[in-house]
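The structure under discussion is supplied below as structure tokens; questions concerning it will follow.
Left out: one protein chain. Kept in place: all the others.
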Amino acid sequence: MSEQTKHAEHEHHIVGPMVYVAILLALLVGTALTVWASFLELGPWNPIIALAIATAKATLVVLFFMHVKYSTKLTKLTVVAGIFTFLILVSMTLADYISRAWGSW
Amino acid sequence: MSHISPTIWQFLVKWLTNFALFPPEASKIAPQMDALFFFMVLVSLIGLTAVVLLVVSFSILYSKKRHPVAVQIEGSTLLEATWTIIPLGLFMVMFVWGALIYFRVYTPPANAMNIYVVGKQWMWKAEHPGGQHEINSLHVPVGHAVQLTLISEDVFHSFSIPAFRVKREAIPGRYTTVWFEATTPGTYHLFCTQYCGTEHSHMIGDVVVLSEEDYRKWLASSTSGNSLAQNGERLFASLSCAACHNARPDARGPSLANVYGSRLALSTGGTVIADDAYLRESILNPSQHITQGYAPIMPTYQGQVSEEGVIALVEYIRHLDSDYRVQQTTNTTDLLPESEGKAAPAAQAPARNGTVKP
Amino acid sequence: MNNNNNTIVDLPDQATARIPQPNFISKENGLMSWLLTGDHKRIAILYLISITFFFFIGGALAGLIRLELLTPQADLMATDTYNKVFTMHGIIMIFLFLVPSVPATLGNFLIPMMIGAKDLALPKVNLLSWYLYMAGGILALYAMMTGGVDTGWTFTTPLSTHYVNTNVITTGFAIFVAGFSSIFTGLNFIVTIHKMRAPGMTWFRLPLFVWAHYAASILMVLGTPVLAIAIVLVMLERAFGIGVFDPAKGGDPLLFQHLFWFYSHPAVYIMILPGMGVISEVISTFSRKRVFGYTAVAFSSVAIAVFGFFVWAHHMFIMGISNYAVLVFSLLTMLVAVPSAIKIFNWAFTLYKGSITFETPMLYAFGFMGLFTIGGMTGVFLGASGTDIHLTETYFIVAHFHFVMVGGMLMAFLAGIHFWWPKITGRMYPEKISQLAAVVTFIGFNLTFFPQFILGVLGMPRRYASYPPEFQVLNVFSTAGATILGVGYLLPVLYLIWSLKYGAIAGNNPWQATGLEWQTQSPPLTENFTVMPVMDHEAYDYEWLESQKTKEVASAG
Partner (left out) sequence: MPDNSAIVHDAQESASAANNANGANSAHLEHPSYLRHHFNSTEQQADTSNFAMWLFLLTEVMFFGGLFTAYLIYRNWYYPAFVAGSHQLNVIWGTLNTVVLIASSFTMAMGVWCAETRRRKGLVLSLTLTFILGLCFLGIKTIEYREKFEKHHVPGAHYSLQSFVDPTSDPDIFKEYHDKPLPLDMARHTEIYFSLYFAMTGMHALHMIIGIGILGFMIYRARAGAYTSGHVTFVENFGLYWHFVDIVWIYLFALLYLISRHQ
């Protein structure tokens, strides 16, 4: 992790316009998809599909627009840490609310 | 408690209590909780002594005078494992033991008598089934399981009886329960322990534990004429709930006879036990609690009924065992409309309930 | 080398010794050179001055509280005044003193030096976070002057949103701003520790002080924003009645507590972890020994930081969260207690076969170990859901967190201040009187807060302006202790200021400690080091230090 070794392994990668255009198109398609899906009557699947597509889009943005695909392990770790803590906050809070309905002793 | 010799126990507690270092044990749960408490104190003392002994003895043995040159030691996995695993084990014991007591405190027995307690800035109002109202005091019989159903009219309050080792928050907009069984007659402190505004420290009172007959005397002496359920009945009539909940073939609402404690199927799917909390919710937020087969036509009574009013209604429904009774109330409303005039203030002016002497 | 057997202090010959010039203090003069500085050491001193200021304001408020509680009646002040006093005491002590105390002063000063860097990674952000801190602090004081706030530092809804008419919004905003100050400090530390380490300074050669700050910084960066949003929602609720926390509109007041404690429980570790870092340094130095089980201590810091995020709901056991949640959070709370136990025993065994001396920092460190053990164990009383029912919201909990925060963190802070005072100012503090101060603090502290455990067990609720007469005796003890404690805190201020002019010249390394910060002049140069240091030995390597010495002697002779 010390500077020297990092320089050696770290090589700044420039992402070209073609990639960006591809991602842009993918994102637009994703948007069209999710809007279309929201008009279908899918019951519990509506939110799941919408969030799945949103996550897919977000992943594309993070990986390519934000260059994480080409960055150091450290950056990747940072992203993961963020998601992890966010999930703790949401899941453990929701856990309380959901289990309240299970009735109390 | 069981595994500590009663005599030593008595001595310990008596001694501590005499020196006002320990609160009296006046409920059935108290000795059990204290057993865990003293166990933890013991463990803490051992731990603390261990640390102090190590520090002191090393400081003496290896002071620069005695031991001018330090010996470098990397560490010892074995030792570290020891003081990882032993505390962990002890903490796990405390966790399980604690959880058992927690559930004991918050799981009322089926035969418990129920008293409603309403907290508001800055007073405790107790509503006994017999219609007795008290402010900042609570009279309970000795040797009876007593369940408190708590609710707050404004902010968080916390109903705490140190001598009973029980405490429960009174939450705005939701019933919470706690129970105890008093073991020794006497007068004990009642505190609000959740900071609730300016007069927080004046939101205190007494819990009076009475022997059987004293309690009966007290009930007789301080009754306000009609019982909580009767107040509920009047309110039920004056809000003309019976217009729908009347068990007639064309009734637009479900029959409420014997509904309390039964398992209901909801229109939203799923089932629910009709307890106090559910009854309260279905009066104030009906649309989320429609019984299967009925239209969501019931209006909300939020803001129209005081917490005491809701309590009276819940108590009424809780004891409602025949539709005949409901139909009677309908008739009474049909016949003597002034009963509304009588009933409405009875339930809707907490001031009046408030002024009743404990 | 000194031959005195009671101390390791090794000072240069006072007749010839001079404070090295230039140094980071004398380099530039004038107020602007301080207010616009990017030098982490100068910013640390700015912080030191400002947090001391706020500490004594908070302390004065604490004094008022104890005076009021001298008698059972609310006679010194009206109840609402009392409520405002303890609220401001809490807010100032937690957000303006404890959270920035060690990190923003000692951490700021030492982390770059310990890892062999010239400065923190983002000097401007560092300065910005001091200005944010000051803005928050001044705003809080302004709120206090103009009517105060009486919600308690926990801002419990719906009390704070609908049932008080004091400066909740102003104070909330003050905390919001101060929060960003601590976010940026934490962010700066993480970046610095990752990117600015000197050649050879691998992760497992870092001083444990740095590990502890790294762990605390993670908590600052990930926890504080949640507090920020919770406060924002409270302000919106007050301003526009958005109803998110308002039971009347279907909101859930408990949600606020979830968000609030998601930060405010880890905040406890933000406050204590840096203190633990200080203790590791001090104990190692004064027993001339590498910390027992370096890796265990390092990882226990990280473990505390990680587990710290899983336990917040243990503040709400009796507040109507689901019983299943109670089970889970109680269990996790027990787990987080373990790493602290590990640290305590590792420190104790660091003394084993050491060569121990008892200068002031060491005395404070011993104080820390004793008091923190009590504080930690009583935490378990509250983490076990059963006993929590009886003990929570009473003086037991007050005593518990004062044992951890004051007995733990403040002791550690004073230990650190004394330990690095020679490095910061180039002069020694007077030893005898400071040892006295340490003892006085310890006695005063126990006298103040131990009776509160008993009060709590007896059931005396916290935040009471008046209380039943039978509790008076113990309260009198507590107030008496507080007086002694006050003296214990005033002494250091006096003699430390005195030492600025009259203290003995310290030289580079009065303690003969191993950290890189000690291998340069004191007070240090603005760039910290003349040549970029290369870390060619393990942390706490006292043999290495000796060999350096003999080398010098050889080259000199």
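As written, the chain order gives the labels A, B and C, with residue 1 at the start of each chain.
Heads up, the rule we're going with is that a residue touches a chain if its C-beta (ideal position, glycine included) is under 8 Å from a C-beta of that chain, and two chains touch if they have at least 3 such contacts.
Keep in mind it's a predicted model, so treat the numbers as computed, not measured.
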Visible contact partners (per top-of-document touch definition) of the missing chain: A, B, C
Selected from C:I25, C:I43 or C:A121 as touching the chain missing from the view: C:A121
Residue, one of C:I8, C:L233 or C:L371, that touches the chain absent here: C:L233
Touching the absent chain when the full complex is considered, from C:G63, C:G200 or C:G243: C:G243
For chain C, residues in touch with the removed chain: 112, 117-125, 128, 132, 180, 183-184, 187-188, 190-191, 194-196, 221-226, 228-230, 232-233, 236, 240-244, 249-252, 255, 258-259, 262, 527, 532
Residues in chain B touching the chain absent from view: 284-288, 296, 298-300, 302
Missing-chain contacts mapped onto chain A: 3, 6-7, 10-12, 14-17, 20-21, 23-24, 27-28, 31, 34-35, 37-39, 41-43, 46-47, 50-51, 53-54, 57-58, 61-62, 64-66, 71-72, 74-75, 78-79, 81-83, 85-86, 89-90, 93-94, 97-98
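As a working rule, only the chains that are shown with their structure count from here on.
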Centre-of-Cα separation between chain C and chain A, whole angstrom: 36
Chain B and chain C: spacing of chain centres that average the CA atoms, whole Å: 38
Of all residues in chain B, the ones touching two or more other chains: 103, 106
Touching two or more other chains - residue numbers and ranges from chain C: 323
Contact footprint of chain C on chain A as seen in their complex: 1-4, 74, 81-82, 85, 88-89, 92-93, 95-97, 99-100, 102, 104-105
Complex contacts: residues of chain B adjacent to chain C: 20-23, 33, 36-37, 40, 43-44, 47-48, 51-52, 54-55, 58-59, 62-65, 67-76, 79-80, 83-84, 87-88, 91-92, 94-95, 97-106, 121, 154-156, 158, 160, 162-163, 165-169, 171-174, 176, 189, 191-202, 204, 285
Complex interface listing, chain C residues touching chain B: 5-8, 74, 79-80, 83, 150, 152, 156, 158-159, 162-164, 247-248, 250, 253-254, 287-290, 292-296, 317-320, 323, 326-327, 330-331, 334-335, 337-338, 341-342, 344-346, 348-349, 351-358, 366, 369-370, 373-374, 377-378, 380-381, 383-390, 392-394, 454, 457-459, 461-468, 470, 473, 542-543
